[in-house]
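The structure appears below as structure tokens.
Chains shown are a subset, placed as in the full complex.
Letters A, B, C and D mark the chains in the order given here, with residues in each chain numbered from 1 onward.
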Amino acid sequence: MPDNKHDVISETLAKLTENYIREDLFIPNNGCSLPDRSAIISIVDDLRHVIFPGYFAVDSAASVFPEHYAGYRLNDIYDRLKKQITVAFLYQSCTREEANADSEREKARQITERFIRKLPDIQEMLLKDVQAGFDGDPAAKSKEEIIFSYPGFLAIYVFRLAHELYLEKVPFIPRIMTEYAHANTGIDINPGATIGEYFFIDHGTGVVIGETTEIGNYVKLYQGVTLGALSTRKGQALANVKRHPTIHDHVTIYANSTVLGGDTVIGENVIIAGNTFVTESISADTRVSAKNPELVLKQPDAKKQENVWYWEI
Amino acid sequence: MPDNKHDVISETLAKLTENYIREDLFIPNNGCSLPDRSAIISIVDDLRHVIFPGYFAVDSAASVFPEHYAGYRLNDIYDRLKKQITVAFLYQSCTREEANADSEREKARQITERFIRKLPDIQEMLLKDVQAGFDGDPAAKSKEEIIFSYPGFLAIYVFRLAHELYLEKVPFIPRIMTEYAHANTGIDINPGATIGEYFFIDHGTGVVIGETTEIGNYVKLYQGVTLGALSTRKGQALANVKRHPTIHDHVTIYANSTVLGGDTVIGENVIIAGNTFVTESISADTRVSAKNPELVLKQPDAKKQENVWYWEI
Amino acid sequence: MPDNKHDVISETLAKLTENYIREDLFIPNNGCSLPDRSAIISIVDDLRHVIFPGYFAVDSAASVFPEHYAGYRLNDIYDRLKKQITVAFLYQSCTREEANADSEREKARQITERFIRKLPDIQEMLLKDVQAGFDGDPAAKSKEEIIFSYPGFLAIYVFRLAHELYLEKVPFIPRIMTEYAHANTGIDINPGATIGEYFFIDHGTGVVIGETTEIGNYVKLYQGVTLGALSTRKGQALANVKRHPTIHDHVTIYANSTVLGGDTVIGENVIIAGNTFVTESISADTRVSAKNPELVLKQPDAKKQENVWYWEI
Amino acid sequence: MPDNKHDVISETLAKLTENYIREDLFIPNNGCSLPDRSAIISIVDDLRHVIFPGYFAVDSAASVFPEHYAGYRLNDIYDRLKKQITVAFLYQSCTREEANADSEREKARQITERFIRKLPDIQEMLLKDVQAGFDGDPAAKSKEEIIFSYPGFLAIYVFRLAHELYLEKVPFIPRIMTEYAHANTGIDINPGATIGEYFFIDHGTGVVIGETTEIGNYVKLYQGVTLGALSTRKGQALANVKRHPTIHDHVTIYANSTVLGGDTVIGENVIIAGNTFVTESISADTRVSAKNPELVLKQPDAKKQENVWYWEI
């Protein structure tokens, strides 16, 4: 074949290599390793087998010998998670003069232990989220179906794991976890968000929940809802500032609505209609829509009735 | 390594095991098996090889010997589908005293047969959806491209399969199928919806079509469109109620609009602008937008012209 | 087993075979091969290893011997890409009388060469997109995190590759590439769009950027933003017409807004609020929202300050 | 491509199909399923993890939580083995009028239970074989090495499992197991053979031990040793006859020797030189070689000394 392939590649390679040398970012931190994305994803997947042993296993051990099953799998997950956390901390400290690899390893070990110990609590919390989904969606045929196939439940499951590692300041891994959920569900919950009990996201595609968002209990979001920040072009200057809204208990937000800003507080029992753009606080027990932005009506009895709870403007 | 791993895991395991015992949901229905999600997904994938034999196969048999190819694959798909349907029914009846495994198996067999027999009709229906996509998108370079890579077409393909099993009241499987499409396309069509011919969803991410939605022929939806229900906190109480809108023939709904409610009827030829929140019926031949919610203008000739059909406010 | 499986399949097969024969589209172009979707996806994945060698590799060669690493991988990618491009052109010319397979092969070879030679430039362009992400998102912990896990960055990476092949008029492959990104990120950028430097999409789910869109430098989009066309039912009649908007430099568009039409021009420094439906041009240095559609206020100093840049109505 | 592929295949297919129809053996027993060879092989492989938990596992659970590890794996192995045994019996009874599938299933279940219960005894037996290898081979660096990489040990391990199923008259599976060992080690031990404790095969390639062979304790065989039958052309007529030799305790047989016949008895402490063809019995405490077939010398003290034990003619 009288083609130029050899030359094309050699010349391209020369330019790529120049780029590698000129720009440190290509070969990150002197060749220190980054965590392995697929390893982290498989930890997330495998933890589902421990937390809901009867659902995702291909063998019957989960239901016949749940203790052996979970004991076996936890051991492996422990090792793999500790390894990834260690790599993440070693990468972070890789170019620091004063870095001490042993202390990074010890920190990773302790975090892994605390994380594993949290699993039973996370498990109980997730049961409440299942209940919220079952109460919130007449199309759910059973609670099993929610655990098995609801993307909103997958997203909250991954978030609740990732959030624990975010609180421990583990680099990279919490975000890799939630972006995995994001890719699979279209639901982007930053691992830094604070989310209460009985949380339900229906359908979910397009939902965004920013890093400093605070969400109370019994909150229900529909697809396309953004709880976001106002835009900046100097991103890192705002890195430690509360930029995302606060949502109180029993709030419902309909599809495709956008709530922005760190000072924006949505009070208890508020209902926000769909396709609404909100950048200011809304007081409790009111309903708002794009059509009637200035008119907020009281609807005080919604929660108490515990009855079918329609939106009517 | 003098770490506490053994203790950490053992103590965590004790708590997890307590949870397993206390809460039946973790070990579903006494250890009866649930359907295998990945098996169902591969059925959906493999049926595409039968319905569009020239597109997804890695070997040439599909085009050289389509009959052998389809005959070979159908046999395997039949077995695998029957198995999954059987598991689903056995799970459902697992804790019922009066359950009869043989009659569940027989039911699964009959449903599998009826499903397989429907495939040629589904195949013809899908050709019309391809045509709707080709007519509706100037960016489509060929009909093959629609079959090959349009997410909206993938979603409607999966829906048309899942809907048949929904009508047969098969547990779990229809929803697992459509959630597979949802995860891959961002389009969430409940398998219970009723959808006519020549249906086209462009781009599609964020589209939600609820369980009791009815859609006529020649309907076109853009990304982010919700055909949904008003919210409830007592989900199962509404389980058999029509909660989602009815969309008549030749309707176009632009991006990110939300149409809610079981009594909401969108008449023939209606065009709904983008970012519009609709909770009331719209009469035929009108155009609505968020800016002019009270003004609905007649546009009677749109369909007849069969010409380029722009939205102009 | 006294079931009817054999008959059910045989009879179904007879009908499917009739359909195959009646409708050419099922066995595309006389059995000529279509490109292999998974082969194209793995080219896209593997090129990331060449462009960002320190991030996605499972071995250390990328950081220890980047030149050998990239040289090795480029060779394989070259071969695989040339093969797919060749298949795509051969398919396109498959039923044309005058088609000349050798000239199609030669065309594929030349395109592959030009594509490979473009990689260093694409690499540099992508560094600017990383910078835009880092400046635009306070939640980004590092630039590595953007490369590693930001879906908006994955989408622009895939787009910048696919766009080169679109310009070369390669059939199928550019769209397969961007639909792969679409499936993983919910961001649908048509490979025909023209996009400038320092482009950032935050969160991204639901973003649609149409084929004839033109985007300047320093543009920032949020999730759910559509840069689309007005609807048509006679798609191919508009195939060569500019149908999508033009976005000038330094524009910011908030979540879920929809901008439609080929004559719609969004001027420099414009800020569009969330949930806004725009079908007309907006002049430079103004801010628009659904609430105040007729009122557009000047905000001339935003870019110059290079300071935190909030939306305030 | 103007080739004849379609015709070639169609015509070949017609002839193959004729063959299928004419000869029942091609479509065995009316389409009843045969056991799955790869499933059986993976059972054999996985049982090694249970019996020697620290050797073949890729995770650390085997050594940290051996009980959970073994409990988890045994459950899965039980299910898979029961399934294969069931298939084997159902196949065997498939064409018999009086066959009762439920009783075949029950038989398979009971055999599986007895087999699982035998595992601890097999485990102890195998330890003795390890000891025999360690005592018999100065090249063994450790007992671990024998477990880890000695083909003779792999063959005896597989034999000891398969023999239990042979005694239960399970069809197909015992032979599939030992042929798996045969393919990997070149050692062909028929599952019907009777083999005592402290058995060692060194190197092993070419060893054949026939179905009715009886072997005592402390026997040592080298590569290429055959313990076989005299030839027949009417095989099934001899199916229940003892056709292979009897080897008493403390016998050593050197490389490539052949011992044939059901009446051939090799007495205690006999040493047979290499390349010797034996079809008659040899009395205890003697040494034989091809060079001196008629001369058998006493060597009475070999075992008692428990010392280095050379062959000297």
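Just so we're on the same page, contacts are C-beta pairs under 8 Å (C-beta built on N, C-alpha and C of every residue); 3 or more make two chains touch, one makes a residue touch a chain.
Please read all numbers here as calculations on a predicted model, not as lab measurements.
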How many copies of the chain make up the whole complex, given that 4 are shown?
-> 6
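To be clear about the criterion, only the chains that are shown with their structure count from here on.
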Among all the other chains, which ones are in touch with both subunit C and subunit D?
-> A, B
Residue numbers at the subunit B-subunit C contact, same meaning over half shared and different meaning under half, come out as different
Taking each chain's centre as the mean of its CA atoms, the one lying farthest from the centre of subunit C is chain D
Compare the contact pairs of A-C with each of B-D, B-C or A-D and report the one sharing over half of them by residue number.
-> B-C
Roughly how many whole angstrom separate the Cα centroids of subunit B and subunit D?
-> 53
Report the inter-chain centroid distance for subunit A and subunit B in whole angstrom, where each centroid is the mean of the CA atoms.
-> 25
Residues of subunit C that touch two or more other chains: which are they?
-> 186, 205-206, 224, 256, 275-276, 290
How would one label the connectivity among the chains shown: line, ring, star, complete, or other?
-> other
Subunit B contacts subunit A in the complex at 3-5, 8-13, 15-20, 23, 25-28, 30-31, 33-34, 36-37, 171-172, 175-176, 179, 182-183, 186-188, 190, 192, 205-208, 210-211, 224, 226, 228-239, 241, 243, 256-258, 260, 275-277, 279, 290, 293
Show which residues of subunit A lie in contact with subunit B when the two form their complex.
-> 50-56, 58, 60, 62-64, 66-67, 70-71, 74-75, 78, 109, 113, 116-117, 119-120, 123-124, 127, 130, 134-145, 147-151, 184-186, 203, 205-206, 220, 222-224, 252, 254-256, 271, 273-276, 289-291, 306-313
In their complex, what parts of subunit A are in touch with subunit D?
-> 59-61, 64-65, 67-69, 71-73, 75-76, 79
